[in-house]
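Just dropping this structure here.
One protein chain is absent from this view; the other protein chains keep their places.
Note that the chains are named A, B and C in the order they appear, and that numbering of residues resets to 1 at the start of each chain.
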Amino acid sequence: MTRLGPNRYGKAEVRVVSIARGTAPDGGDVIRDRCVSTSLSGDLAAAHRDGDNANVLATDTQKNVVNVLAKRLGDVEPEAFALALARHFVAGPITRARVAVDEYGWTRIGTHDHSFHRSGDLTRTTVVVLDADAGPSVVSGVEDLVVLNTTDSEFHGFPRDEYTTLAETHDRILATRVSARWRYRSAEVDWSGAFGLARRALLDAFAGTYSYSLQQTLYAMGAAIIEAVPDICEVRLALPNKHHFLVDLAPFGETNDNEVYYAADRPYGLIEGTVLADDASDPGLAWS
Amino acid sequence: MTRLGPNRYGKAEVRVVSIARGTAPDGGDVIRDRCVSTSLSGDLAAAHRDGDNANVLATDTQKNVVNVLAKRLGDVEPEAFALALARHFVAGPITRARVAVDEYGWTRIGTHDHSFHRSGDLTRTTVVVLDADAGPSVVSGVEDLVVLNTTDSEFHGFPRDEYTTLAETHDRILATRVSARWRYRSAEVDWSGAFGLARRALLDAFAGTYSYSLQQTLYAMGAAIIEAVPDICEVRLALPNKHHFLVDLAPFGETNDNEVYYAADRPYGLIEGTVLADDASDPGLAWS
Amino acid sequence: MTRLGPNRYGKAEVRVVSIARGTAPDGGDVIRDRCVSTSLSGDLAAAHRDGDNANVLATDTQKNVVNVLAKRLGDVEPEAFALALARHFVAGPITRARVAVDEYGWTRIGTHDHSFHRSGDLTRTTVVVLDADAGPSVVSGVEDLVVLNTTDSEFHGFPRDEYTTLAETHDRILATRVSARWRYRSAEVDWSGAFGLARRALLDAFAGTYSYSLQQTLYAMGAAIIEAVPDICEVRLALPNKHHFLVDLAPFGETNDNEVYYAADRPYGLIEGTVLADDASDPGLAWS
Partner (left out) sequence: MTRLGPNRYGKAEVRVVSIARGTAPDGGDVIRDRCVSTSLSGDLAAAHRDGDNANVLATDTQKNVVNVLAKRLGDVEPEAFALALARHFVAGPITRARVAVDEYGWTRIGTHDHSFHRSGDLTRTTVVVLDADAGPSVVSGVEDLVVLNTTDSEFHGFPRDEYTTLAETHDRILATRVSARWRYRSAEVDWSGAFGLARRALLDAFAGTYSYSLQQTLYAMGAAIIEAVPDICEVRLALPNKHHFLVDLAPFGETNDNEVYYAADRPYGLIEGTVLADDASDPGLAWS
């Protein structure tokens, strides 16, 4: 009467911190601060149906593998780390692995070799899906990158019906917390270089686009990444519109010439969209 | 060189609270406390490409509609509310709407007609997707429902390789924070009755399943919902394994006969799976 | 040129879960789910000045003691648990201990002896301070208790100056997340009975007070606890005013007769106050 559909299981949020001592160009230490989540799929019907764990590689074992590969691989890019993990796991009854890595940045304190403060400006992400048949896919991106333009943003020309009360605006703050993910064409990429270019393109497109809607800015950001990084063929963005409402100071005898804003929490606009290279490859399982 | 892929936009987390005064069976008030998120799709290429907002029903307008329908509909089930909103939005260039409603429960304080405390035991959820061509789909569920069995859970028989250190266990605590979503066969259902049955089936299956793995419990919970509610044909569950590790008290001269546990935060196992009725319909856009 | 002032150190947020098997009146299990934080003070100048740890009982050791006493004490009230911990720690160079316990409630699932769901309606708290000279103090309370009156709340008569825009209201929703702490007169109390009476008095006072301000409701809640529980001589409350603003539906041709509200997040009013029994004892270190 019932049957098992798609499923996966794994260890989520393994917080593994690797120190590479003295390997920075100036002799300082390098920190790789990661949060790793693994998910495996395969021949797991008996586990669900009968409690037969013969094919269930324990999530505790998955965590151990994360730690061991952190040791063996050391100071590598998150994409390389995730690919190595996925390749380890796909074997025997496990036919697919999804490995997600969040990486937190650290900044050296002054000239101290061993001392850091957390950067806090963004989280770097990657998700690798490796399927025994379909091969690997790599999607990387950023989270928690909050950006703001103080001007050069308008919003008008939208339809007005009996439920519309919003005034048109020809000068507003545009702010968002960027959640961006970009899909690579292959698993053989200069990950560090590509990340740097994509991050730079994204920021420049946000700053440089005179915006008539957050949709337009979204498209500009996605297109800029694709144009800057030939290895990337698809970008997905989720941009909450962090509304900054002009405070009405007229009751107090003050003007407000775009000076004082109320930063609202909820509700917020949420703009989600995809930008593709014209010759983008089939995504396969990349977004699963 | 680039093109627009799938996209949607809307207003997220509209916190609307409706009071129906004196309509409870005993004459007390009824609270509908909701967090509503709307997302629209359609002919929006010009908005992304050219900043042309002619088809962009403003997210502020979407918020207004949520409030107006809260007034007009009053004390209805979240599924009915979401369906009405979706039907409102799909028109002209907007060809698809996704409406998500989270509903928070309140409990009357003693015999007071007007006084409540928040229940806090779970969040009730629903997501309606209405497509101009494909019609409606309804997925409901629960979030934040934390459950625990103090015994009747084992975990052994899993493969042991060179990365395995976990001991087998024949008596452990099993605890999880249930995230469950169930898909209805149609948009014509006794929503309140179905929710009550599904919730009860889920809890009873968790409590009543002697478990050899969280996968097995997941399957039992999904199957129980499908068996209890003929209107439901698919259940998706995400179950974090909230590990409770037995504390080693031997160094202190104490036994620990399954009495004292450390409730770990991270990492955690994460078990995700789908259970389908044998005759489940095609999901279409339901999970998008 | 500098000197050490007040200081303390300890282990925060030890998540210890105790199971008492079969000890409920009906033969079911009992869960004590606690988050324990310990803080010690004493002769610690050398630790701060010279890195001399001879008097620094390691925070890891403090955690071990929490676990061992959880085993030895079993199913006791949080106040008894905190007092026992504090008494353990105050010895030799450690002259003061502060022990805070948060306890989370669980509800049995149906008639299952071993199965529970987390209640979620409030967190029970206690803080014991034991000083070698001053003796013990006990402060207990609740957190995360969200309450709401749908009516019987007004707010008017407040001063109007050139910065005042708020309209007077004669019927509003009053909602708050109660943070309450009550100080006991001694460390010899029927903790479970007192907690039950205090919680009930607090809820009844919230529900039963026709309110002209949240300050008035605060005072009523504090006084009700003191009147209900002779062992309590002081209550401190922090009540965020969870504003529910009536949505203006006039632009849409709808009335809003106190039916549809927007539940705001920020900013919020915050009302903090103390209610004392006329013969309240000196608090000493109770609130430190």
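Here are some notes:
We take it that a contact is a pair of C-beta atoms (placed from the backbone, for glycine too) under 8 Å apart; a residue touches a chain by one contact, two chains touch by 3 or more.
Only a predicted model underlies this, so the values are computations on that prediction, with no experimental measurement involved.
Considering C:Val65, C:Val146 or C:Val229, the position touching the chain not shown turns out to be C:Val65 (whole complex). Contact with the chain that does not appear here is found for just one residue of C:Val30, C:Ala47 or C:Ala207, C:Ala47. The chain not displayed touches subunit B at residues 162-163, 165, 251-253, 265-266. Touch with the hidden chain on the side of subunit C covers residues 1-15, 37, 39, 44, 47-61, 63-65, 68, 155-159, 161, 163-166, 211-216, 218-219, 222-223, 226-227, 234, 236, 240-241, 266-278. Seen across the whole complex, the unshown chain contacts subunit A at 15-21, 29, 31, 33, 64, 67-68, 70-72, 74, 106-107, 109-110, 112, 114-122, 144-152, 173, 203-204, 206-208, 244, 247, 249, 251-252, 254, 256, 258-265.
The rule is short, and it goes like this: only the chains that are shown with their structure count from here on.
Taking the mean of C-alpha positions as each chain's centre, the chain lying farthest from the centre of subunit C is A. Each chain gets a centre from the mean of its Cα atoms; for subunit A and subunit C, those two points are 38 Å apart. Residues of subunit A found to touch two or more other chains are 163, 165, 266.
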